[in-house]
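Okay, structure first, notes after.
Of the protein chains in this complex, all but one are displayed in their positions.
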Amino acid sequence: MDFAWMGWTVFTGIFFASIALFLAAMIAWEIARPGGAPRIGVLRFETTRGDRLFVSLLGSAFIHLGWLFFGGTDLWWALGLSAFYALAVFRWV
Amino acid sequence: MQRKHNQKAWFLVLPVFLLVAFSAIIPLMTVVNYSVQDSFGNNEFYWVGAEWFVEILNSERFHSALGRQLMFSGLVLAIEVPLGIFIALSMPKKGWGASICLVLMALPLLIPWNVVGTIWQIFAREDIGLLGHTLAALGVDYNYTQDAVAAWITVVVMDVWHWTSLVVLLCYAGLSSIPDAFYQAAKIDGASRWAVFRYIQLPKMKRVLMIAVLLRFMDSFMIYTEPFVLTGGGPGNATTFLSIDLVKMAIGQFDLGPAAAFSLVYFLIVLLVSWVFYTVVTVQDAEASK
Partner (left out) sequence: MIRKMIKNIRFTPIFYIIFLMLPIYWLLTMSLKTNAEILGGFSLWPADPTLANFKTILTDASWYSGYINSTIYVVLNTIISLAVALPAAYAFSRYRFLGDKHLFFWLLSNRMAPPAVFALPFFQLYSSIGLFDTHIAVALAHTLFNVPLAVWILEGFMSGVPKEIDETAEIDGYSFPTFFTRIFMPLIGSGIGVAAFFCFMFSWVELLIARTLTSVDAKPIAAVMTRTVSASGMDWGVLAAAGILTIVPGAIVIWFVRNHIAKGFALGRV
């Protein structure tokens, strides 16, 4: 089978590998501390670790898009901002 | 229902997981890969970074397509949801009348989407269509292939025709789960028609209504075939919605990179809105079962 049509690059490879890594880490965390640590945060409904990861990833995607939209060029800043956002989500949501 | 922990359940889910992973994850990865590269065919790719995203996010073409899409989905929801509730409330509760209503109302839902476009294309034409001909006879200046407003009205009316029944059927299902005792109690208390709706029927319909809004939002936001057949996105670009624009770019012009970036932005918007709706539905469910 030929995968050339998928057009892989090193960058996107790293991108998907890190998402896979996040998921693996979540599974390991869940096995170590089962239950998903449910709590009611600033959104005022119950969230688990998995929900917080999803909110972080989706939010990060929009942070990157917003960064590009408002004329930012260097996406490393957007990445840094997303990291802060994710920390905030895991702390307070 | 109390469910017990059992990790072996994963084996039952595995076929679905593999099948959907095959049809969803591989294409999605491909889209991400294309979105950061330029291609001239033959599987040759050149790295361009975030260029396509910058281009799409700042392009007039994307903004206007998104604007039209939001306006279309908003209009369609604003018409179909109240109309659907109203019709469901006025339907016979049981008996052969209800059966006939259900069968006839479900019919538009099962017509292939391109045929829906064809039906309205014929129906609205001035020379051979009942609607177009009648309007012309009444002296209304109506031509959906030339006039943007007429095209918009036709597309919205077509969608109302096509999908209001879904809202009706969902609401009807919600209403038929209300026990008769509730209505009798309301009658004894002398409740007004409005009070019955507000405090008995609406709460019971809340869940199905959320599902209706979720489904109608998702489907109207990805509408392609019906307006494509009816107006082809025209006149000009007046009814070019997001999917029509995307297909033009991806299949028509074979601009893999910009089309992929377009797809991702599009998908992220749908994902965000749908997640909000889905969360509201599940949180309500959780509260109801407490």
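Letters A and B mark the chains as written, and numbering starts fresh at 1 in each.
Convention: a contact is a pair of C-beta atoms (placed from the backbone, for glycine too) under 8 Å apart; a residue touches a chain by one contact, two chains touch by 3 or more.
All figures in this text were calculated on a predicted structure; none of them were measured in a lab.
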Full-complex contact with the absent chain, from B:A50, B:I211 or B:A238: B:I211
Touch with the omitted chain, as defined above, among B:L66, B:L135 or B:M222: B:M222
Hidden partner interface residues of chain A, rising order: 1-3, 5-6, 27, 30-31, 48, 50-51, 54
Touching residues on chain B - with respect to the absent chain: 1, 3-10, 12-13, 15-17, 19-20, 22-24, 26-28, 30-31, 86-87, 89-92, 99, 101-115, 118-120, 122-123, 127-131, 133, 161, 164-166, 168-170, 172-174, 176-177, 193, 207-208, 211, 218, 221-222, 224-225, 229, 242-243, 246-247, 250-251, 256, 259-260, 263, 266-267, 270-271, 274-275, 278
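Criterion: only the chains that are shown with their structure count from here on.
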Residue ranges of chain B in contact with chain A within the complex: 26, 29-30, 32-34, 36-37, 39, 43, 45, 47, 50, 53-54, 57-58, 265, 268, 271-272, 275, 279, 283, 286
Sites on chain A touched by chain B in the complex: 4-9, 11-12, 15-16, 45-46, 54, 58, 61-62, 65, 68-69, 75
